[in-house]
Structure formats: C-alpha cells, structure tokens
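All remarks here apply to the structure that follows.
What you see is the complex with one protein chain gone and the rest in place.
Now for chain A:
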Amino acid sequence: MSLLDDPARLREHVAAFRAAHPRKDVRAQFGESMRALMERRPDVVAVTADLMHATGLAGLHATFADRLVNVGIAEQNMTGVAAGLAACGKLPVVCGYAAFTTLRAVEQAKVDCAYNELKVILAGLACGLSYGVGGPTHQTYEDVAIMRAIPNMIVVAPSDPVELGHALEAAADLPDATPVYLRLGRGPEHVLNRPGAPFAIGRAVRLAEGRDLCIVAHGAMVLEALLAADLLRAEGIAAEVLNMHTVKPIDRDAILEAAEHVRAMVVVEEHSVVGGLGSAVLEVLERGHAFPVARVGIEDAYPPIGPTLELREALGLSGPHIARRARDLLGDVPRTRAVRGG
C-alpha cells in the first residue's frame, strides 16, 4: 500500500517531517525583526492600533518609545497617520492584524498609501487561519484578493518566521514609492528557511525540482507543499515546489518556466480560492495552458472555528491532501504532454 493510502504510516511520516522543522512564534519573530530594523533605520516608526503586545512589539517600547506610536483601537487613523509620517520622510510600519488592516482601513491603504505613492509597510498578522479559534471576524482569507487589486500595492506572504525577517528588511529597502502589505501569521509556525538565505521581493524561490508537477504556495502553505512533494516522491511523482512569497508583482517567469514542462500545477494558499494566489497564477497562464491547474484554498464560505493546525487539516490545507489532489490530477493526464501550440 502506498504511503499516502496507509493512515498509520502516513501519520508517522508527517509527524517526522514536521518535527524536522522546529517552530517559532511569529509574534516573537516580528518583534525581533522590528527591533533589528529600527536599530538599523532611524527613520522607521512603528504604528499600531492597541496591538503592541499582540504583534510582539511590547519589548521595544523601552528602547524606541518615541518611534512606537499606539493610536488606540482606531485602524483608519492608524493607516492615515502612517501615510502622513511617510509623506514627511518617515518609514512607517503599520503593525496590526491582517483582518483590520486590510478590511477596516482598506480605503486608507488605497488612497492614503498606494494612490499617494507613499512607502508604508502594512504588516498584517493573524492572517489566514492562524487565529482559527477567533472565527470569521479574525480569520482573514480575503486580504490578498483585496490588497492585490489595489494599484501600486506590493503583496508579500513570507513562508516562515525566518523569511518574515528577510521580507521586512527587503520591503524597507525597496526604493519604490509604494506600500508593501506583509501577510503574516500569528502563533508558532515551522521554520524552513536558513537565516541569510537569498530573498528578493518579486522573485519566487524554487525549493524542490520536479518535471511532473509544480506546486505553487505562499505563507505557511509552503511547508505543506514541501511535505506534499515529499509524499509524492514515494508515488513516483517528481514535484517542483515554488515558494511564491510575493503575490504581487508575481514572478511570471517562474510560472511560465514551470509551465513549459509540468503536466499539472497545484496552487496552495491559506486564503479564499477567490482572488488570491490561485487566481494570480491563472492570470499569468491566461494565454492558455495545456495542463490542469488545481486550486487548494478556502472555499467561498465561512470556515468553522478551530485551532489552527486542526482547522488547516480539516479544510484540506495540508501536505497529504495536497498530494492526493495532485495525484488525482495527474491520473487524468497522459504521461507525455503534447507540446503546446503557439
């Protein structure tokens, strides 16, 4: 019986895979990364709406009291003040929860930051199901769709706590007059990247090579994509894994390059299947593709509440589910792919 179809062996394998990637708390990492950034860049001002503790910034208060602005529970003012700071030469980092930063204050994100061509980093923690027990008010699965529809907005969803640090630094150093939405988790997440690994906004990272299938993912789903590739190897399926940490501007070259050889593509996101990474990949492929594309994400309905890991599992946002979906997809496709017509 194949590994994928043997529940006991699969459970063991998955546990071992995850154990090989120790977890780190996203809030703690964000606080550490902000400290490093604020030490390096005196122009950085953190702006938060009563989420100083919840975003890991509380420890910075003693050192950076003047540069840590807590506006109270008032997200519109938070982003508006940040834009004003940016207009006068500061580099504001808005530190909030993804739900409120992207939905409550979406017009400030669009008008005050993006339209005004101001460099504001909008860090949204507790994305996706990372606050799963909070229910749909705090679960955030429409943020990527909303933010990437705003012109002059960059959208980055780092794959782990290490890449969070790299993304924050890269966003701060982008020369462009453009806001950057950083989509971040909340609790402990597995670490898969090495500190100092190369990172560039807009450039996907190929984490595994394979000619049969390409799995594209961002955020915490990258580790699940790697797990799926690992499981598929036992099935004789070679899967490429693309860490598409930047959803906008998306790395078209990486997708089109994979499209040259794969027999199927699976896009995985802890986000609604409406308008997120899956949609962004299909937009790149809109001129036609000779292979099936499956989107694994949150269906267009309010998910139940639940602890993050169990909830991801229940909704199919896990390595084994991704692997089965890919296997099914490839089962429908001939072994050799017809060459695409012009």
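A few remarks follow.
One rule holds in what follows: a contact is a pair of C-beta atoms (placed from the backbone, for glycine too) under 8 Å apart; a residue touches a chain by one contact, two chains touch by 3 or more; residues count from 1.
Just so we're on the same page, contacts and distances are computed from a predicted model.
Only one chain is not pictured, and the protein name UniProt records for it, out of "TonB-dependent receptor-like beta-barrel domain-containing protein", "Lactose/L-arabinose transport system permease protein", "Hydrogenase maturation protease" or "Apulose-4-phosphate transketolase subunit A", is "Apulose-4-phosphate transketolase subunit A". Contact with the omitted chain, checked across A:28, A:54, A:74 or A:294, is made by A:74. Residue in contact with the omitted chain (choice from A:12, A:39, A:107 or A:328): A:107.
Considering the full assembly, A:117 is the residue among A:6, A:39, A:117 or A:209 that touches the omitted chain.
Summary of contacts with the chain left out: across A:3, A:34, A:82 or A:239, the touching residue is A:82. By the touch criterion stated above, the residues of chain A touching the omitted chain are 45, 66-67, 69, 71-72, 74, 76-77, 79-90, 92, 107-108, 111-112, 115-117.
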